[in-house]
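Excluded from the complex is one protein chain; the other protein chains are retained at their positions.
Up next is chain A:
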Amino acid sequence: MNEILQQYWQAYLWSDGYHLSGVAMTLWLLVASIGIGFVLAVPLAVARVSPNPLIRGPVWFYTYVFRGTPLYIQLLVFYTGIYSIESVRAQPLLDAFFREGINCTLLAFALNTCAYTVEIFAGAIRATPYGEIEAARAYGMSSFTLYRRVILPSALRRALPYYSNEVILMLHSTTLAFTATVPDILKVARDVNSATYASFEAFGIAGALYAVIVFALVWLFRRGEQRWLAFLKPQAH
(Lines give C-alpha, C1' and ligand atoms only; values in the text may rest on other atoms or scores of the structure.)
Protein backbone atom coordinates (compact mmCIF):
# COMPACT_ATOMS: atom_id res chain seq x y z
CA MET A 1 0.00 0.00 0.00
CA ASN A 2 2.72 2.42 1.07
CA GLU A 3 4.89 1.57 -1.90
CA ILE A 4 2.01 2.12 -4.29
CA LEU A 5 1.27 5.48 -2.70
CA GLN A 6 4.93 6.50 -2.81
CA GLN A 7 5.32 5.53 -6.43
CA TYR A 8 2.00 6.65 -7.87
CA TRP A 9 0.59 9.45 -5.71
CA GLN A 10 1.46 12.05 -8.31
CA ALA A 11 -0.25 10.08 -11.09
CA TYR A 12 -3.33 9.64 -8.90
CA LEU A 13 -3.51 13.33 -8.13
CA TRP A 14 -2.47 15.44 -11.07
CA SER A 15 0.16 14.24 -13.52
CA ASP A 16 1.67 11.06 -14.93
CA GLY A 17 4.79 12.98 -15.91
CA TYR A 18 3.57 13.94 -19.39
CA HIS A 19 -0.13 14.72 -19.18
CA LEU A 20 -2.78 15.81 -16.74
CA SER A 21 -4.00 12.68 -14.98
CA GLY A 22 -5.92 11.33 -12.02
CA VAL A 23 -7.98 13.73 -9.90
CA ALA A 24 -7.05 16.77 -12.02
CA MET A 25 -8.23 15.04 -15.20
CA THR A 26 -11.44 13.79 -13.59
CA LEU A 27 -12.24 17.27 -12.26
CA TRP A 28 -11.50 18.83 -15.64
CA LEU A 29 -13.83 16.32 -17.35
CA LEU A 30 -16.52 17.04 -14.77
CA VAL A 31 -16.24 20.84 -14.89
CA ALA A 32 -16.04 21.02 -18.69
CA SER A 33 -18.96 18.68 -19.37
CA ILE A 34 -21.14 20.19 -16.63
CA GLY A 35 -20.30 23.71 -17.84
CA ILE A 36 -21.09 23.02 -21.50
CA GLY A 37 -24.14 21.00 -20.49
CA PHE A 38 -25.49 23.83 -18.31
CA VAL A 39 -25.00 26.56 -20.93
CA LEU A 40 -26.80 24.46 -23.57
CA ALA A 41 -29.48 23.21 -21.17
CA VAL A 42 -30.95 26.60 -20.20
CA PRO A 43 -32.13 27.62 -23.71
CA LEU A 44 -33.08 24.02 -24.52
CA ALA A 45 -35.21 23.81 -21.36
CA VAL A 46 -37.04 26.98 -22.42
CA ALA A 47 -37.59 25.37 -25.83
CA ARG A 48 -38.73 22.12 -24.14
CA VAL A 49 -41.68 23.87 -22.48
CA SER A 50 -42.60 25.86 -25.59
CA PRO A 51 -46.26 25.62 -26.64
CA ASN A 52 -45.09 25.21 -30.26
CA PRO A 53 -44.67 21.47 -31.04
CA LEU A 54 -42.12 22.24 -33.77
CA ILE A 55 -39.80 23.72 -31.12
CA ARG A 56 -40.74 21.33 -28.32
CA GLY A 57 -40.59 18.17 -30.47
CA PRO A 58 -36.91 18.11 -31.47
CA VAL A 59 -35.77 18.88 -27.91
CA TRP A 60 -38.02 16.09 -26.58
CA PHE A 61 -36.49 13.71 -29.14
CA TYR A 62 -32.96 14.71 -28.15
CA THR A 63 -33.55 14.11 -24.43
CA TYR A 64 -35.47 10.90 -25.19
CA VAL A 65 -32.56 9.42 -27.17
CA PHE A 66 -29.81 10.55 -24.80
CA ARG A 67 -31.66 9.52 -21.64
CA GLY A 68 -32.80 6.23 -23.15
CA THR A 69 -29.37 4.89 -24.10
CA PRO A 70 -26.34 4.16 -21.89
CA LEU A 71 -23.59 6.78 -21.84
CA TYR A 72 -21.11 4.02 -22.70
CA ILE A 73 -22.87 3.43 -26.04
CA GLN A 74 -22.92 7.18 -26.73
CA LEU A 75 -19.20 7.37 -26.00
CA LEU A 76 -18.56 4.42 -28.32
CA VAL A 77 -20.59 6.08 -31.09
CA PHE A 78 -18.54 9.27 -30.82
CA TYR A 79 -15.18 7.64 -30.17
CA THR A 80 -15.08 4.54 -32.37
CA GLY A 81 -18.20 4.94 -34.50
CA ILE A 82 -17.85 8.38 -36.05
CA TYR A 83 -14.14 8.04 -36.61
CA SER A 84 -14.69 4.83 -38.58
CA ILE A 85 -16.62 6.74 -41.26
CA GLU A 86 -14.50 7.52 -44.34
CA SER A 87 -15.93 10.97 -44.99
CA VAL A 88 -15.20 12.11 -41.42
CA ARG A 89 -11.54 11.17 -41.72
CA ALA A 90 -11.35 12.88 -45.11
CA GLN A 91 -12.26 16.24 -43.52
CA PRO A 92 -9.10 17.65 -41.85
CA LEU A 93 -11.03 19.54 -39.17
CA LEU A 94 -13.32 16.66 -38.20
CA ASP A 95 -10.40 14.25 -38.43
CA ALA A 96 -8.36 16.32 -35.98
CA PHE A 97 -11.32 16.60 -33.59
CA PHE A 98 -12.45 12.98 -33.50
CA ARG A 99 -8.95 11.51 -33.43
CA GLU A 100 -8.42 12.71 -29.85
CA GLY A 101 -10.10 10.58 -27.19
CA ILE A 102 -10.55 13.55 -24.88
CA ASN A 103 -12.59 15.52 -27.46
CA CYS A 104 -14.95 12.60 -28.09
CA THR A 105 -15.29 12.02 -24.36
CA LEU A 106 -16.12 15.65 -23.61
CA LEU A 107 -18.63 15.77 -26.47
CA ALA A 108 -20.40 12.61 -25.31
CA PHE A 109 -20.37 13.66 -21.63
CA ALA A 110 -21.61 17.19 -22.33
CA LEU A 111 -24.45 16.06 -24.59
CA ASN A 112 -25.45 13.36 -22.09
CA THR A 113 -25.53 15.55 -18.98
CA CYS A 114 -27.21 18.31 -21.00
CA ALA A 115 -30.12 15.98 -21.85
CA TYR A 116 -30.76 15.16 -18.17
CA THR A 117 -30.28 18.80 -17.15
CA VAL A 118 -32.81 19.97 -19.77
CA GLU A 119 -35.47 17.73 -18.23
CA ILE A 120 -34.62 18.89 -14.69
CA PHE A 121 -34.81 22.57 -15.65
CA ALA A 122 -37.93 22.07 -17.79
CA GLY A 123 -39.64 20.39 -14.83
CA ALA A 124 -38.74 23.34 -12.60
CA ILE A 125 -39.97 25.85 -15.18
CA ARG A 126 -43.30 24.01 -15.47
CA ALA A 127 -43.65 24.10 -11.68
CA THR A 128 -43.40 27.91 -11.56
CA PRO A 129 -46.53 29.22 -9.79
CA TYR A 130 -48.89 30.56 -12.47
CA GLY A 131 -49.60 33.66 -10.40
CA GLU A 132 -46.01 34.86 -10.79
CA ILE A 133 -46.17 34.52 -14.57
CA GLU A 134 -49.57 36.22 -14.81
CA ALA A 135 -48.36 39.07 -12.62
CA ALA A 136 -45.29 39.54 -14.80
CA ARG A 137 -47.45 39.55 -17.94
CA ALA A 138 -49.77 42.09 -16.32
CA TYR A 139 -46.76 44.33 -15.77
CA GLY A 140 -46.28 44.21 -19.54
CA MET A 141 -43.06 42.19 -19.56
CA SER A 142 -42.05 40.65 -22.87
CA SER A 143 -41.47 36.88 -22.95
CA PHE A 144 -37.72 37.41 -22.81
CA THR A 145 -37.91 39.72 -19.80
CA LEU A 146 -40.39 37.35 -18.17
CA TYR A 147 -37.91 34.46 -18.43
CA ARG A 148 -34.93 36.59 -17.44
CA ARG A 149 -36.45 38.29 -14.43
CA VAL A 150 -39.10 35.93 -13.11
CA ILE A 151 -39.08 32.34 -14.37
CA LEU A 152 -35.40 31.45 -14.69
CA PRO A 153 -34.13 32.92 -11.39
CA SER A 154 -36.74 31.01 -9.42
CA ALA A 155 -36.78 27.83 -11.55
CA LEU A 156 -32.99 27.39 -11.51
CA ARG A 157 -33.00 27.84 -7.74
CA ARG A 158 -35.77 25.30 -7.21
CA ALA A 159 -33.94 22.86 -9.52
CA LEU A 160 -30.78 23.02 -7.40
CA PRO A 161 -31.36 19.86 -5.27
CA TYR A 162 -32.09 17.76 -8.37
CA TYR A 163 -29.24 19.37 -10.26
CA SER A 164 -26.77 18.49 -7.51
CA ASN A 165 -27.81 14.86 -7.93
CA GLU A 166 -27.12 15.08 -11.63
CA VAL A 167 -23.66 16.57 -11.04
CA ILE A 168 -22.75 13.70 -8.69
CA LEU A 169 -24.06 11.13 -11.17
CA MET A 170 -21.97 12.84 -13.84
CA LEU A 171 -18.89 12.49 -11.64
CA HIS A 172 -19.66 8.78 -11.42
CA SER A 173 -20.02 8.66 -15.20
CA THR A 174 -16.62 10.25 -15.84
CA THR A 175 -15.13 6.85 -14.94
CA LEU A 176 -16.04 5.75 -18.46
CA ALA A 177 -13.41 8.11 -19.87
CA PHE A 178 -10.68 5.49 -19.58
CA THR A 179 -12.34 3.49 -22.38
CA ALA A 180 -11.38 6.38 -24.67
CA THR A 181 -7.80 6.35 -23.28
CA VAL A 182 -8.32 9.51 -21.18
CA PRO A 183 -6.06 9.25 -18.07
CA ASP A 184 -8.64 9.92 -15.35
CA ILE A 185 -8.49 8.45 -11.81
CA LEU A 186 -9.79 5.06 -12.93
CA LYS A 187 -7.28 4.82 -15.80
CA VAL A 188 -4.44 5.44 -13.34
CA ALA A 189 -5.91 2.78 -11.03
CA ARG A 190 -6.07 0.29 -13.90
CA ASP A 191 -2.45 1.02 -14.85
CA VAL A 192 -1.37 0.57 -11.24
CA ASN A 193 -3.36 -2.66 -11.11
CA SER A 194 -1.67 -4.11 -14.18
CA ALA A 195 1.78 -2.97 -13.00
CA THR A 196 1.55 -4.25 -9.40
CA TYR A 197 -1.34 -6.80 -9.33
CA ALA A 198 -2.45 -5.13 -6.10
CA SER A 199 -6.06 -4.81 -7.27
CA PHE A 200 -7.65 -4.02 -3.97
CA GLU A 201 -5.21 -1.22 -3.16
CA ALA A 202 -5.21 0.20 -6.70
CA PHE A 203 -8.99 0.45 -7.02
CA GLY A 204 -9.49 1.15 -3.32
CA ILE A 205 -7.38 4.32 -3.57
CA ALA A 206 -9.41 5.36 -6.62
CA GLY A 207 -12.66 4.72 -4.77
CA ALA A 208 -11.51 6.78 -1.79
CA LEU A 209 -10.53 9.69 -4.08
CA TYR A 210 -13.96 9.63 -5.75
CA ALA A 211 -15.67 9.51 -2.36
CA VAL A 212 -13.70 12.59 -1.22
CA ILE A 213 -14.76 14.47 -4.36
CA VAL A 214 -18.41 13.47 -3.81
CA PHE A 215 -18.34 14.67 -0.20
CA ALA A 216 -16.80 17.97 -1.31
CA LEU A 217 -19.53 18.39 -3.95
CA VAL A 218 -22.28 17.57 -1.46
CA TRP A 219 -20.85 20.16 0.91
CA LEU A 220 -20.63 22.79 -1.83
CA PHE A 221 -24.21 22.20 -2.96
CA ARG A 222 -25.45 22.31 0.63
CA ARG A 223 -23.80 25.72 1.00
CA GLY A 224 -25.36 26.79 -2.31
CA GLU A 225 -28.81 25.65 -1.21
CA GLN A 226 -28.49 27.56 2.07
CA ARG A 227 -27.67 30.67 0.10
CA TRP A 228 -30.02 30.46 -2.85
CA LEU A 229 -32.90 28.46 -1.41
CA ALA A 230 -33.17 30.31 1.90
CA PHE A 231 -36.64 31.50 0.90
CA LEU A 232 -37.91 27.90 0.71
CA LYS A 233 -36.85 26.93 4.23
CA PRO A 234 -39.58 26.09 6.74
CA GLN A 235 -40.54 29.36 8.42
CA ALA A 236 -39.39 29.84 11.99
CA HIS A 237 -41.77 31.80 14.17
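Just so we're on the same page, contacts are C-beta pairs under 8 Å (C-beta built on N, C-alpha and C of every residue); 3 or more make two chains touch, one makes a residue touch a chain; residues count from 1.
Rule of thumb we're sticking to: contacts and distances are computed from a predicted model.
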Worksheet item: What is the protein name, per UniProt, of the chain that does not appear here: "Sodium:proton antiporter", "3-oxoacyl-[acyl-carrier-protein] synthase-3", "Polar amino acid ABC transporter, inner membrane subunit" or "ANTAR domain-containing protein"?
Response: "Polar amino acid ABC transporter, inner membrane subunit"
Worksheet entry | Contacting the left-out chain in the complete assembly, out of A:Gly123, A:Pro161 or A:Gly204 | A:Gly204
Item to complete: Just name the one of A:Leu27, A:Leu40 or A:Val214 that touches the chain not displayed here.
Response: A:Val214
Worksheet item: What is the set of chain A residues that contact the non-displayed chain in the whole complex?
Response: 64-65, 67-74, 76-77, 80-82, 84-85, 171-176, 179, 186, 189-190, 193, 197, 199-200, 203-204, 206-207, 210-211, 214-215
